[in-house]
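Of the protein chains in this complex, all but one are displayed in their positions.
For clarity, chains are labelled A and B in written order, and residue numbers in each chain start from 1.
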Amino acid sequence: MSPEHSKLLLSVDLAGTFLFAVEGALIAVPANLDFLGVMVLAFSTALVGGIIRDVLIGASPPASLRDWRYATTAFAGGVIVFFLHPYIRAIPGPVILTLDAAALALFAVAGTEKALLYKMHPFIAVLLGAVTAVGGGTVRDVLLAQVPNVLRSDIYATAALAGAVVMVAATKLRVNPTLAAISGGLVCFSLRVISVWQHWNLPKAFTG
Amino acid sequence: MSPEHSKLLLSVDLAGTFLFAVEGALIAVPANLDFLGVMVLAFSTALVGGIIRDVLIGASPPASLRDWRYATTAFAGGVIVFFLHPYIRAIPGPVILTLDAAALALFAVAGTEKALLYKMHPFIAVLLGAVTAVGGGTVRDVLLAQVPNVLRSDIYATAALAGAVVMVAATKLRVNPTLAAISGGLVCFSLRVISVWQHWNLPKAFTG
Partner (left out) sequence: MSPEHSKLLLSVDLAGTFLFAVEGALIAVPANLDFLGVMVLAFSTALVGGIIRDVLIGASPPASLRDWRYATTAFAGGVIVFFLHPYIRAIPGPVILTLDAAALALFAVAGTEKALLYKMHPFIAVLLGAVTAVGGGTVRDVLLAQVPNVLRSDIYATAALAGAVVMVAATKLRVNPTLAAISGGLVCFSLRVISVWQHWNLPKAFTG
């Protein structure tokens, strides 16, 4: 990996980290958590997906614990929400949705890429890309003693999986890595945005 | 380990994986999860116990992420339940119980064997055998925001522990490995089946 590529990955990761941290903290504030609880939820939402991926692929210690900038970025997102949440809540829903879809796409693609780099089977790399993208939010919901939203509704993990599949397929077809990442990211982002706009959901089992 | 032994372990693992996945999915369907949620619960119930064991003994990446057949088997169990759960629910209770006790025994014995292979202390190997057998179901219950059933009632983890103890003792006594595994498995299986049949439970602390 060239230094430029590596630097791009870092910037992309930190931007997604900040966004997910802000979203995690926005959920923590009304849940009656104290300052520490808000920080923990910001950190978990932003970084635990990638930490789980790194533990599973044997990249130890996890990238987000090797470089202090990840945790700092997550806590920065938490602090901003803690003090300014009324203003952040005023940001229009579609803006938040679009940014979240972008962060989802970034995490899914970066997670898949790292799993492939560690020689995981393509099918497993797809799963690990999705874990990177939605693992943090899942742990956040578990810490709030709630059934993770991602298991119930919305095309969210599904969009991450779709992006990861495209990323893996493009890599196997020896597409240029940057192009592969962009294609995967665009598929994830578009599917997520269109599914919210069109009120798409996954089916539930027929239990009538 | 001979190739035959290794192949037997794989088949046994995949059969147990399928069974646990079916059981996890059967719990997910009435919990109002969508298709993705049913798949996640099938995967977690079947494979997370072994993944936790592998992370703890330092076998990284975990066996079930090195070989795509594990995840595929778990998802197959989930898909079958998703589409055919009314038929699967029609299977008589004692059949499910017997198959589940068999899968419990297989996982407990395989988990203990792998922990011993990685030079864990016999006492710790017993605990890791039980984690392999009941860890997935515990995570499934946590994802459903419920106190894991295994902490509350039934001789379930206890049966896994008993089988693991026999397995370890037989290994220490230099019994033939296949015989040690069969003995451990039979003890776990029998204890589980008899305990359900006889309504045995572990005591609770006296709080009157």
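Note that contacts are C-beta pairs under 8 Å (C-beta built on N, C-alpha and C of every residue); 3 or more make two chains touch, one makes a residue touch a chain.
Since this is a predicted model, take the numbers as computed values, not measurements.
The chain that is not drawn here is touched, among residues B:Ile91, B:Leu151 or B:Ile194, by B:Leu151. Within the full complex, the residue among A:Leu9, A:Val22 or A:Leu41 touching the omitted chain is A:Leu41.
Only one of the listed residues, B:Asn32, B:Ser60, B:Thr98 or B:Ser190, touches the absent chain: B:Ser60.
The omitted chain makes contact with subunit A at the following residues, 28-38, 40-41, 51, 55, 60-62, 65-68, 71-72, 81-83, 85, 142-145.
Annotation for subunit B: contacts to the undisplayed chain at residues 55-58, 60, 118, 120-121, 123-124, 127-128, 138, 142, 145-148, 150-153, 157-158, 201-205, 207.
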